Structures are given as structure tokens and as C-alpha cells.
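Here the complex is missing a single protein chain, while all its other protein chains stay put.
We call the chains A and B, going by the order they appear; numbering starts again at 1 in every chain.
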Amino acid sequence: MKKTHIPKLDDFLGGGIPEGSSVLFYADPGVECEAFGYQTLQSRLEEGDHGFIFTNVTEPSSILYEFEKFGWDLEKEMEDGQAFFVDGSSYFIGVPVMGKYSIEDYSQIEKVVHTAITDVPEGVGVINNLSALIDYLDPGETVGIIKKWNKAARENKTILLYIFTEWDYETDLIDEIKDSMDCLVNLSTIEERVIIGQGFMVTGATWTTPSSSMVLFNILRPGGVKIFIPKILVTGPYNAGKSSFVKNIAPNSVSVDKMALGQVPTTVAMDIGHMEHKGFVADVFGTPGQERFDLILDLLSKEAVGAFILVDSTDPHTFPRAKEMIKKCKAEAIPKVIVANKQDLPNSLTPDEIRKAMRIDSSIPIIPVSILKNEGIDEAIDALLEILYR
Amino acid sequence: MSMVETGIPGLDELLSLNDGEGFPQNTTTLVYGPPKVGKSIFSYQFAYHGLDLKEPCLYITTDDGIKQLTQNMMDFGWFLQGFIDEELLYVIDSISSLSGVRVENTATYASSKINDPTDLMVKVGLGTRFVFKKSNEFRSVFDSLTTPFVFNPEPMVVRFLKTYLRRLKEAGATVLVNYTEGVASPGTERILKSIVDNVIMLDGSYMTFKSSYDLMGTAKYDITDQGIVLGEGEIL
Partner (left out) sequence: MIVRITSGITGFDELTVPGDDLGFALGGIPENTITLLYGPVGVGKSLFCHSFTYEGLSTDEPCLYLTTDQNFSTIYHNMEDLGFSLQEYMEGNMLQVIDASSNGEKMEDSPTHQSSHVKNPTDILVKVSRGINSVSQNNPRFRGVVDSITAILESNDEMLIMRVLKSYILRVKEAGGTAIITHTQGSADPRTEIIIKSMADNIIKVDGETLVIESMKGLGQKKAPYEITEEGLILGKEE
């Protein structure tokens, strides 16, 4: 089993990648996917394996620069003969080729990469990227070539990592590509009108039953793939039930008076906890008021993926306040769910009535809840998760 | 439907005739025509006017790098520095890297590679999020499709464009895409015209606007040293 050393990925893969396996990293357009191939290669090189990068989207010198930005010295590994390039990019833009092998005609690709695979037995090859190949080869040729490469990889115990951006190709083609791989890792976007995050999940592996969890990540330079635990904010007007909500979904939450978020030490009264719901894991931050909310939003903006806005269903006077907070979330592209609390009381408004009174459009869910009676809370969390993983 | 001010004297008025709404907001428009008829100038004017109105702009430049783009706009008296300082203009420069120039990325400038649509889309995603947070009503310009077609297979450019249009529209932007007629095959050109809401055709003398809800207008136009100006026009 060869470890990738990408956080959580080895766990999802049941320990790592068996020798000779083919792995397809398939990404929604907009997700940074090549880091997965590069980081795995780097980890393997550090453990003494040999490897190569086949590139048809960018010249080798740019890739060396990318590695440098990540904090990895690919140049040295190349000089030591541990790694080499198959340059399928330079010739086609009129730049001098670089690397052990180079491609000057697309008909050469199959054979040259095949040779590279046999050059690194028990090593790693990165194909960056498959999307660019499909248009340069004849239709139908791509799958045939992949199968030949994977066969050679299996025979040589070489791991092949394919980087693939899933543009809108024919479904049949995509299915055929996926079927010819030993392992599938999906890199997807989390969107709320704009891309607010990216996550990865192993969706198939011939050697193990992968965990069905998605993990959110960022690509850091330097650093590489870093996973993060998403932050969920709980906010709302005074007395809507925020603290109770946080305590309910994050049972071990604590109230904090002073903390340092990022660089700034600040006096904030907040409830902070950790929640787990059907495999989804998040840190929860309950904020007391608008000003603090703005502050927290700024500090956590990179990792905040959702917000629960509590409203007191019996007190329409507080609706404008809630509306301000919703607007703020909207502006920050944070998915949100309105939790209409205190449904147990006789004078509570229904979600539809609340929607009318607040003039909220139908895209934002309003979930009826009674924290007192412990009703509706699961539905509220499900509603937020549905938006995130849609 | 609400409207957006284009900044092209005569155009908004022309489109407002006959109970029209002016230039429609949150739509995608293909600006096409032969080389050298003023398509880029149209985009500069459109972007600049928006900036003047404090509407942020996500500008993706593929034919010219940021330095050249800034210079081109200066020729018409459109100065970008102030808007760059105010972080209203976000530029994705996918061509400067080809000449080996390494311009430092900043909060509002990202460089990408013309032959790597995956990377370009990543930068578009980041830029869209940034601009969206500045204002939920913003503009985006893709200037132009020529260089992408030179460096990538046609189907790939089309796939990229479809994703770009979908994402930007979802985020609430009003989008302009430039295309030089004849650069791609006729089949691809048909696809390009079919995946946008409106088309604006420039032929050197006349500008014709056709929207998806069947509004069609045409007018004479000139390129002056203050940009494009429309002359007499009519709704068809």
C-alpha cells in the first residue's frame, strides 16, 4: 500500500493505493485538482520511489515553479534522476522541449507514456491532464489508450494518477473512462451562487469499500492539500434561541468570553461547539449579535460554509433584524437556513407566514422547529446539508 | 427585467424604444464581427462605464496582457488605476505568462495560462467569488475567444465557455463575450450564438443587437477617440 500523505485520503482509501493501481481524480470545473496528483507524487518521491509527470497543459518549467510554490523541490528530484517529465506541451506552443521524453505529434502519446510507465516500476506516473487529451485524440481512442496504459501499469506495479476536469463530455465517454479505473476520487465544488468551497470524496475503489464522507479542503501554497473542518454559524435576533440551538446540535459546546480568531484578540461572547450529523462534521459558532456576526464572518469567511438564522416565530418585531443578517449572509455567499423556533407556542407564525412577513424568496428554506420540544432540528440540519451537497 | 447602462452613447436609448427595457441585466451577450471593427473597444467601454457606476467587473483578458490592456484603455482616456485601488476591477490575465513575464498576483489580479482551461476556470471561480462579495450586481467581460481558439481545440473552448457563462449568470453578472467571426468553424460559431442570451453584431459601420426575447435593433456607429458612439438607429 503506497500512502499519498494527503490528509484523510489514505484513510478513505483503506490505507493507501496498492501498487499498479490507476486512480482517477475527476473534478468539477473550477476545483484545483492537479495538487492531488503532484502531492501524491511528492510523497512517493520522498519515500524513495521513482516517478514521472506527463503534461499536456503546461510546460515543465511552469510545473517546477508550481512545485516550488508548494514548497517541494522537484528540480532536485529530477537532477537526482528520481523523476522526469514527459513533455507533451512545449512543442505545441513553439517552446523548446524539456524532459526525458517529449511529444511532437499526438500519435506518439500512447507509446511514449507507455515507455515512461515501464521506466518507473513500483513508482508513480501523473497524467496531467486527461481532459486535454480527449480532444486531440480521435473519438474512442482515449479509452483504448487508457486501458493500455493501465494494463502496463498493473504489469509494472506502477501507480497511475489521472487528473481529469469533468467538463460536459458525453456521459458514455465519462462512464467508460471511470470503468477503466481502479479508483475514483471526486473533487467537487460547494456552491451557493458562487463557489464557496471544494471537497473530495472517494467514490470507488476496487480494493476497499471507501468511506462515504466528503472532506472539505483548500490548496495552500506552501503546503498543498489541507483539509478543514467547516464552520457553521448560528445567529439571529436576541432571544430567538441561538444558545439553545447550539447546545442542541453541539452538545459539548462552551461559552467563550475572550478569544483570538486569526491575529486579532477580541472580546466576544460566543458559544462554540463541534457537531456531527450523519457523517458531516463541523465546528459551530453561535454569535450573539449583528456586530459580532460581521466580525466572525470576516474572520471565518474562507471556512464558513453555512449559517442557521434563528427567528422567534412569535415575535414579528424581530424579523427586520433577522432579515439584515440574512442579507449579510447572501452578500457573503453563505448558504443559509432559517430556523423558525418556538413553534410549540400557540401564537407562533407558520413558515409560510414568516416568509411572507419577511419577504424572503423561496430559495431559502424556513424550517419549523421547537428546541424546547426537540422537534425539527434534524430537519433543519438536513436542509443545510442539502444545499451544501446539491 | 432590470437594465444595465452600457456606457455606449445611443445604445441604451435605442433599446429602450418601443417599451423595451434597455440593455438587460444578468444576461449573456456575444459581441461578434470581423477583425478590427471595435469589439474590444465595446468591452472596454462597457466595463469602464460599470466601474464608473461602482459596479465591479471581472475582466478576463486573453488577447492582451494587463499592461497592454491598461494602455489600450488609456488611449481612450479610461484610466483603471483608481478602480484597481478600490478593488472594483478584478483581472484574470491568461496570456502574459506566455511571454515569460511573471506579474505578481494581487487581491484583484490573477494570472493563468491560455492553454490550461482547468486553471483558468479555477481563477474564474475565485474571481467570481471575490467580485460577488463586493456587489451582487456586477459585470464580466471575456475578451476575447480568439486566443483561446488558437491555443486549444475548438470543443474545449466551447466547453469552457458554457461553464463560464453558467457560473457567471448564476452569480448575477451581466456578461459580454467577444468573438471574431471566422476564427472558429461554422458549426462552432452556430453553437456560440446559441448559448448566449443576446448577440451584438458589429460590421464596421452598423451595430445590430438581437436579444433572446426577439428585440432587434440596429444603428450606425463610429469609433471616436472617446470610444464607440451610435448614430441614427431603429428597432426592427
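Here, a contact is a pair of C-beta atoms (placed from the backbone, for glycine too) under 8 Å apart; a residue touches a chain by one contact, two chains touch by 3 or more.
Please read all numbers here as calculations on a predicted model, not as lab measurements.
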Selected residue (touches chain absent from view) among A:Tyr65, A:Tyr91 or A:Phe228: A:Tyr91
Absent chain, residues of chain A that touch it: 91-96
Hidden partner chain, residues of chain B it touches: 34-36, 63, 65, 67-68, 71, 75, 95-96, 98-99, 101, 146-147, 149-151, 180-185, 225
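We take it that only the chains that are shown with their structure count from here on.
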Centre-to-centre distance between chain B and chain A (centres being mean Cα positions), rounded to whole Å: 30
Residues of chain B that touch chain A when the two form their complex: 97-98, 113, 115-119, 121-122, 124-126, 128-129, 132-133, 136, 151-156, 159-160, 162-163, 167, 170-172
Residues of chain A defined as touching chain B within the complex: 27, 29-34, 57-58, 62, 89, 92-93, 129, 131-132, 135-136, 163, 165, 167-169, 189, 191, 193-196, 330-333
